[in-house]
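Only a single protein chain was left out; the remaining protein chains are all shown in position.
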Amino acid sequence: MAVMKTTRDIKGVGDPIPRADGREKVTGAVQYVADIQPRGLLHAKLLRSPHAHAKIVRIDTSKAKALPGVRAVITAKDMPQLKKKAPTRAHAVLAIDRVVFSGQPVAAVAADELAIAEEALDLIEVEYQVLPVAVDPLKSMQPGAPPVAEAGTEADTSEALAHSAVALTSSETKPAKAVNISQQATVKRGDVAKGFAEADHILEKTYRVPMVHQGYLEPHAVLAQWDTVGNLTLWASTQGSFNTRSEVADVLEIAENRIKVIPVECGGGFGGKIRALCEPITAELARVSGKPVRYVMTRKEELEAGMPAPQVIIKLKTGVKRDGTLLALEADTILDTGAFSGTVLAVSAVFLGSMYKWPAFEIRGMEVLTHKPSVAAYRAPGAPQTIFAIESHMSQIARELGLDPLEFRMRHLIQEGDPMVNNQPWQSNGAKQVLAKVGEHPIWKGRKEWAASGGKDGRGLRGTGFALGGWLGGLQPTSATVRLNPDGSLNVLTGQVDIAGTNISLAQIAASAFGVDFDQVKITTGDTDSAPLTGLSAGSKTIYTVGSAVLQAAQDARRQTFEIAAKEMEASVHDLEIRDNKVVVKGAPDKSVTLASIGKKGNLYMSKVQPVLGTATPAFSQQAPGFAAQIARVEVDPDTGETTLHDFVVIQDVGKAINPLGVEGQMQGGAVQSLGIAMTEGLMFDDSGRLMNPSLLDYRKLTAADLPNIETIIVEVPSPSGPFGARGVGEPPIVPAPAAIANAVEDAAGVRITELPVTPERIALARAAKGNAS
Amino acid sequence: MRRFDLALPESLEDCLKTLAGKPAGAKLLAGGTDLLPQMKNGLLKPAWVVDLSRVAELHKLAVEGDELHIGAAVTARALELDPRVAGRYASIAESGALVGSVQVRNLASVGGNLCNAAPSADMAPPLIALDALAVIAGPNGRRRVLLAEFFTGVRRTVLGADELLVELVVPDPGARSGGNYLRHTPRRELDIAVVGVASQLTLGADGRCAKARIALAAVAPTPVRATAAEQALQGQTVTPELIERAAGLAVEAAKPIADQRGSVEFRRHLTRVLTRRTLTTALARAGALARASA
Partner (left out) sequence: MKKQVLSCTVNDEAVEVLVRPYTTLLDALREDLGLTGPKEGCGTGDCGACTVHLDGKPVASCLMLAMQARGRSVRTIEGLAKTGQLHPLQDAFVRHGVPQCGFCIPGVLMAAAAVLAENPKATEQEIRYGIAGNLCRCTGYTKMLTAITEVAGASARGEG
């Protein structure tokens, strides 16, 4: 029999407990949307435009409808609620009379078999009148560029606020100007001209990051079914069932409470499964055919017509004194958002100007529409690209002035209370502590020896680099309930989609807050009918917000439990504690009542005792920024540019590691996504707006053979506002690697790559251009 | 994939009869690692597919006299691991080992790789550099074609619609022969060659180069031999300087295009680097094998 535990010894916050669904996942028992196979299931396929910009002259679906096994064929004509000026990508369910990106859906089919649906697509005749395209954002932003949106498109910043609660105030935001510029904002402080005039050293570089795909292994998938009285059920792979419900209701113009979204196990999202994409059309096919319809995107469709991260171009100019004193920073950031507005413009400004104490800055940001698939969030949206620019720049400044790059940063690093670019003060953060750990690490300390060992005895060129990045942490109101069962166990209900393994942490939080062992707690993710309103599983805010809600609900349940016990034992609530599943009077251990008895009384016929139901519905105003630094040790083949990553370290401030096992997994996974952006990934479009690499053969994600084991160092600088001091964990680790790699490659091979990914080709050709033989 | 009918022949004869009976064309299926992706992308929509998995003769791997026989359906993985495909034939194993991933190599066939005839076909250069012959079966019997002459264009070969590749016959280059295949890829696995080079050097008793073969992938519509580079090495004592000269001549044989995998400049640069490296390794292996057999 297990030893009885005191509240101090309970297994809860801080323990590396494997997640509860681990066993189901390793046996293949967990079900994803594509695994659900109801009777009578129909399979959906979408016909997509091959052209990036074209008028639709004519669509003839008659031959497709006549193919045996086809149960529904839909075009925009069949959906009168669709608007010509689609306010968001989700509203552009099927193109009405114009397509604005290659891959845009034009017709939809539901058939008995997937193969029949594919053949039906072949039979749909579409006549297009091809129009001029705007693909390159630098060209698209010029006057006279082919227009992307219908006139009057407004910037869409609603999702942005959930990710990163930093908005630029209305006085700083200007209305959209030229044809394809959909958002524009400038922040400034001080006199940059004066700063540059006084500078000893000026560095001006342009950094480019292509569109990248979130890369989740499970493609978008949804199963839709209507009942006979007009209620829709959606089994969806989504990061936010309530958001999905709202968007689908809005697009299809039906009431939200007529839709039930069941969040099925999600095979990765990373921001790409927040906005509705496939749900409206699948629901419509189900309505028209009267059968359950399932739509699973192919990998080709995901790459061609998903919702990737924006292409980013940053022109950065800095002025500093010879001794490294910062004087002025000026930047132009261009975010290529594809065919619909949706980038988080403010993030770029914050990370360019707020990491270090620039006395004068002017940062101009612009979102540009192009004839490409529109974007959505990707894990710390805007931050990897922006940090690539500023952290590449800082290392170059240090190198050119002969300064130590770590000491240079440390000297100018922001602290709590310093103003960000929008004059909001920095919250408490661990940036300094994280940076300090870089200096202590043997890989950083041994960088000279590593470099000296390279370039001889058949070895490549060796170098080391690092970068600092972070994420401010998103905010969103949310709710949770905690219920005491008749046997003394607890049920916690949220609508939170458990992608990152946060459910186990929520159980640990509830257990620690209420006063029982974590294995007394069951966490349930409810659907939109049964769960209380819950926010997105995104923005690194799940533990921060939902964890807080669970904490508060558990505390509420504990309070209610004490009130009942106090009445029974004629004691004061202040004298009570919970130990070994009993409510005990402190100092009088034989005066106790079991949790089970309290729970039973709340469910007993004729009982006057209320059931214990703790609730919490918090909203949040304070963020808890999380910083991460990454160190890369590389070896570069001097002739082919092939780069081997020997070691990679992630140092991250998580405030409080509720579950260290889960936290490490987030740090390692985010780091490898960051390395993908750094070294191999990018969506490549040709001049006509077609994707040149629509497969995983040519859209390269890193494999186990390309990587070393990722070393993780957890730093804990508690946040005053997070549950048990926790900060958001998921996003900071995707931020620093591109700059760390570019810095390491410069150290090793003597070339500065300012365009991602840092490929062997770019390195080899840069070296050849430089005429370098070392 | 769209719907199609599937034939399941049990012998080579069966297979040829089936092909002859499908004048509209049928697609031959061995490992499926090139065919299925193309069918899923709608690039190919055959009405008939013919499965070769039970045609025993195509799966044979054997040394017969002074020839190595590789059946068309032999997998890349088999070539990677088989001890007979080593030593002087090492470059064949090297190219097999580089295809896709282990899950793909256990399916991918050498015949499929060659008949798909992508310019980047990894298994072509080493076999060309070893003067392999393609044995083709058709309604009128069999014929042999030098592999270097098997390819006629991008995804085009000399095969007729009623023919199939049965096996590769690789003549023994002798004890003093060494080869190497290298390719450049952005990732270590699951990738496709930006440039691939196979070199095979056979030394004479006097230590000079008796025969040189250099075959390039992904730098022309078909795999090509760098004949000027080969001739520069023929009959000479192979030195680093001569290797460098040959590498430069190999670049002239390359006519790469720019695509999503690489620019023209980078491909030319890689051709030089990989030719230099494979010649250096081939020379070292030839010398080592010569000494081992002496």
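Going by the order they are written in, the chains are A and B; count residues from 1 in each one.
Here is the rule we use: a contact is a pair of C-beta atoms (placed from the backbone, for glycine too) under 8 Å apart; a residue touches a chain by one contact, two chains touch by 3 or more.
The model shown is predicted, which means the values in this text are computed figures rather than measured ones.
Touch, as defined at the top, links the missing chain to these shown chains in the whole complex: A, B. Summary of contacts with the chain left out: across A:G22, A:P132 or A:P720, the touching residue is A:G22. The chain not shown here is touched by just one of A:A86, A:A117, A:I509 or A:V672, and that residue is A:V672. Note that of A:A236, A:L707 or A:A726, the residue touching the chain absent from this view is A:L707. Although one chain is not displayed, chain B still touches it through residues 1-6, 8, 29, 31-33, 36-37, 40, 49, 51, 53, 77, 100-104, 106-107, 188-190. Taking the complete complex into account, residues 16, 18-19, 21-32, 34-35, 37, 113, 115, 214-219, 265-268, 270, 296, 298-299, 499-501, 661-662, 664-665, 668-673, 695-697, 701, 703-707, 709-710 of chain A touch the chain not shown.
Just so we're on the same page, only the chains that are shown with their structure count from here on.
The distance from the centre of chain A to the centre of chain B, with each centre set as the mean of the Cα atoms, comes to 44 Å.
By the touch criterion stated above, chain A contacts chain B in their complex at residues 115-116, 118-119, 122, 298, 300, 639-640, 642, 680, 684, 692-693, 695-698, 700, 702-703, 705-706, 759-761, 764-765, 768.
Within the complex, the chain B residues that touch chain A are 1-3, 37, 40-42, 101, 184, 186-192, 194, 259-263, 265-266, 269-270, 273.
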